[in-house]
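Removed from the display is one protein chain of the complex; every other protein chain stays in position.
Letters A, B and C name the chains as they come in the text, with residue numbers starting at 1 for each one.
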Amino acid sequence: MSNVGIVLISHSLKVVEGIQEIIQQAVHNVPIEIAGGTDDNKIGTSVQKIINAIVKAYSEKGVLLFYDLGSAKMNADLAIELYGYENVKVVNAPLLEGAYVAAVESSIGKSLEEIEQSTQTITKDS
Amino acid sequence: MSNVGIVLISHSLKVVEGIQEIIQQAVHNVPIEIAGGTDDNKIGTSVQKIINAIVKAYSEKGVLLFYDLGSAKMNADLAIELYGYENVKVVNAPLLEGAYVAAVESSIGKSLEEIEQSTQTITKDS
Amino acid sequence: MKLDVQQVLNWLEKTNEKIQMNKEYLTSLDRAIGDGDHGINMSRGFQEVIDKTSTTTYTSVSDLFKDVAMTLLSKVGGASGPLYGTAFLKMSMIVKNREPIDKKTLEDALESALEGILQRGKANLNDKTLVDVWTPVVDLLKDKEVIKGSELEEVSKNAMESTKERMAKKGRAAYLKERSIGHLDPGSVSSYYLFASLAEVLSEEE
Partner (left out) sequence: MKLDVQQVLNWLEKTNEKIQMNKEYLTSLDRAIGDGDHGINMSRGFQEVIDKTSTTTYTSVSDLFKDVAMTLLSKVGGASGPLYGTAFLKMSMIVKNREPIDKKTLEDALESALEGILQRGKANLNDKTLVDVWTPVVDLLKDKEVIKGSELEEVSKNAMESTKERMAKKGRAAYLKERSIGHLDPGSVSSYYLFASLAEVLSEEE
């Protein structure tokens, strides 16, 4: 049984590498893939990196995409449209905090819908 | 005239280095200091790093601290208490998204209180 | 009017020239209210477009637009990548089997491109984005039986200049709220270059 995959999208490669490490300290059975920076690792985002990350994180349980700033969302939407994935969704939640919650919930077998729901009520006090 | 300083606290050094780069691409006249990872740069947080970052970011306009997960907040609170700073506050807002908003607002001369207010109404759709 | 592969290549080259010439200017506009990379993004993106399209043989404008779209999507890195990329992708779809492009086809293509931009970026008119230039351009095409280069230039220029007085509601500049007023929107300036170049191509033909 696979779990819902997580893709971390940021304008900075370092940001997503770091978040991936934080999450992977706590969660071991969830695909956490990253798409950070432009194709040449400058500040920005890359549709191609996002597509590659989705492909790696994909299973029939689906994939949730977390992004940092508005233009990353445009590239995330585009990646999904260009390749017509089923069960792949961009989540409107804080990148680090949202992805952490999502990864933990995925690790205990929650569904894509349940996880997305949980990320909508994140507060900073646990 | 100085502007409100920003301190980024994360369990990962990479995360705050990356956020600092993203912010500094857009904002040039605001002190953005980082405290990421433990003293030996493992996953965790360090009171000493937080104190050092506050000292560097400090001016009479004050400093706002953004953190990632709960234990980082404990160390942030502790740093403030141990050294008894005035005008230094921990903000309950998403790390990356909150710090970006705060840095932009600081760059146009907003006060600590105004900035903290703005970070409390962050949504992911601009 | 009619636009064939050769004229569209001409349009793209003129656009690229203006962007390369104004790279620093676009970047300085973006530095004021954004992250200071619009000149870099657009110059890299359009240079790649020219590199690609000048070394490929096209039998249709639709294929040409598609290569422009894919190049901008993959090479730009900022918001302008998915936005211009989506616009050219929509145009590629609309002009398919309607070549050479007549006035009605151009109108439909730009209208579809604008819809794509709106869907991609979720901006509204007057949010101080390139939508504020594309919207009056599409309106102009819909209003007029015949489209003149000089009118297109004038409408897009006025639209670009009108972004100065607006407050940004989308994109990086939106974080500045009132403080975004008094600055031109960088993406509207690059869109003006696109339409001013198209106007030149149309004028050469008049």
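Note that in this section a contact is a pair of C-beta atoms (placed from the backbone, for glycine too) under 8 Å apart; a residue touches a chain by one contact, two chains touch by 3 or more.
Just so it is clear, the structure is predicted and the values come from calculations on it, not from any experiment.
Q: Where does the absent chain touch, in terms of which shown chains it meets?
A: Within the full complex, the chain left out of view touches A, B.
Q: Consider the whole complex, including the chain that is not shown, and state which of B:Ser10, B:Ser46, B:Ser106 or B:Thr119 touches that chain.
A: B:Ser46
Q: For the chain not shown, which residue from B:Asn75, B:Ser106 or B:Thr119 touches it across the whole complex?
A: B:Asn75
Q: In the full complex, which residues of chain B touch the absent chain?
A: Missing-chain contacts on chain B: residues 38-39, 42-48, 69-71, 74-75, 77-78.
Q: For chain A, which residues reach the chain that was dropped from this view?
A: On the side of chain A, residues 25-26, 100-101, 104-105, 108, 125-126 touch the unshown chain.
Simple rule for what comes next: only the chains that are shown with their structure count from here on.
Q: What's the distance between the Cα centroids of chain A and chain C, rounded to whole Å?
A: Here chain A and chain C have centroids separated by 31 Å.
Q: Suppose each chain is reduced to the average of its Cα coordinates; what separation in Å results between chain B and chain C?
A: The separation of the two C-alpha centroids amounts to 38 Å.
Q: Express in whole angstrom the distance between the two chain centres, defined as the mean CA positions of chain A and chain B.
A: 24
Q: Multi-chain contacts in chain B: which residues touch at least two other chains?
A: Only 25, 100, 125-126 qualify.
Q: So which stretches of chain C touch two or more other chains?
A: 35, 37, 170-172
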